[in-house]
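Let me begin by presenting the structure, written as structure tokens, before commenting on it.
Excluded from the complex is one protein chain; the other protein chains are retained at their positions.
After this line comes chain A, so read on.
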Amino acid sequence: MAITLDKAGGEDRGTQAEYAVRLAHVSKSFGRPGAQQLVLDDISLDVAPGEFVTLIGASGCGKSTLLNLTAGLDAASAGTIAVPGGRPALMFQEHALFPWLTAGRNVELALRLRGLAKAERRAEAERLLSLVRLGGAYGKRVHELSGGMRQRVALARALAQDSRLLLMDEPFAALDAITRDVLHEELTRIWQETGISVLFVTHNVREAVRLAQRVILLSSRPGRIVHEWRVELGQPRRIEDPEVSALSVEITERLREEIRRHGQQ
């Protein structure tokens, strides 16, 4: 069953030398000097190698900003972010595949930019597409694929970077429930097969519990780590499992408490 950890507990595990990413006292403000808005406030967080962590929070909690900082697309205002495995891979809510390339070529471009020799690219791209069960889709144009297939190609492209950390920014939010459910299973399987570390952002509490080993709740405006839960359930689990539901209810209660605070201010 789920065991609740407090914030200090999370930091304790982080002091072990091994981590896939370490955020230490990270803050981020936007806006001009004098009229600044604090978006992230003193975030400290470790993701262990091979760990699956989800970040949840209401609108304005800075989830996406946190991922952008970790991805290096934006600079933190304070604090440090260490990613020992090199540039992390990032998956967006939109597939962000290049429409002028076929599915296979999209994956190959990632391999090419990673520096893989030309002779090896084709076979590696085919292997990655098979990993996401799209072995036959190499020559397909992006617009010929369904939403779920596009996200799987995007996953294959992210994996092509051979990064040890995968950042996912609500990658399944735009999919229908049936497809999302299947992709949860897919992602879990690929995570287990590859041993990659995942930092997954979502506003869907059940999704967070369904996927993660650890769920971290962020408050809004500014985003602060409020609480974290360890999900001690085996995989594969299902989103309908009573244990998943029970923990989801608990997390949702806490999330609502956070949201109510904003109404009282």
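The criterion applied here is as follows: a contact is a pair of C-beta atoms (placed from the backbone, for glycine too) under 8 Å apart; a residue touches a chain by one contact, two chains touch by 3 or more; residues count from 1.
In this text, contacts and distances are computed from a predicted model.
Missing chain, UniProt protein name: "ABC transporter permease", from among "Cell wall polymerase", "cysteine desulfurase", "RsbT antagonist protein RsbS" or "ABC transporter permease".
Contact with the omitted chain, checked across A:Cys61, A:Val83 or A:Leu145, is made by A:Leu145.
Of the candidate positions A:Gly31, A:Pro84 or A:Pro236, contact with the hidden chain is made by A:Pro236. Although one chain is not displayed, chain A still touches it through residues 71, 73, 87, 89-90, 92, 94, 96-101, 109-110, 113-114, 130-131, 133-136, 141-149, 157, 161, 178-179, 182, 185-186, 189, 236.
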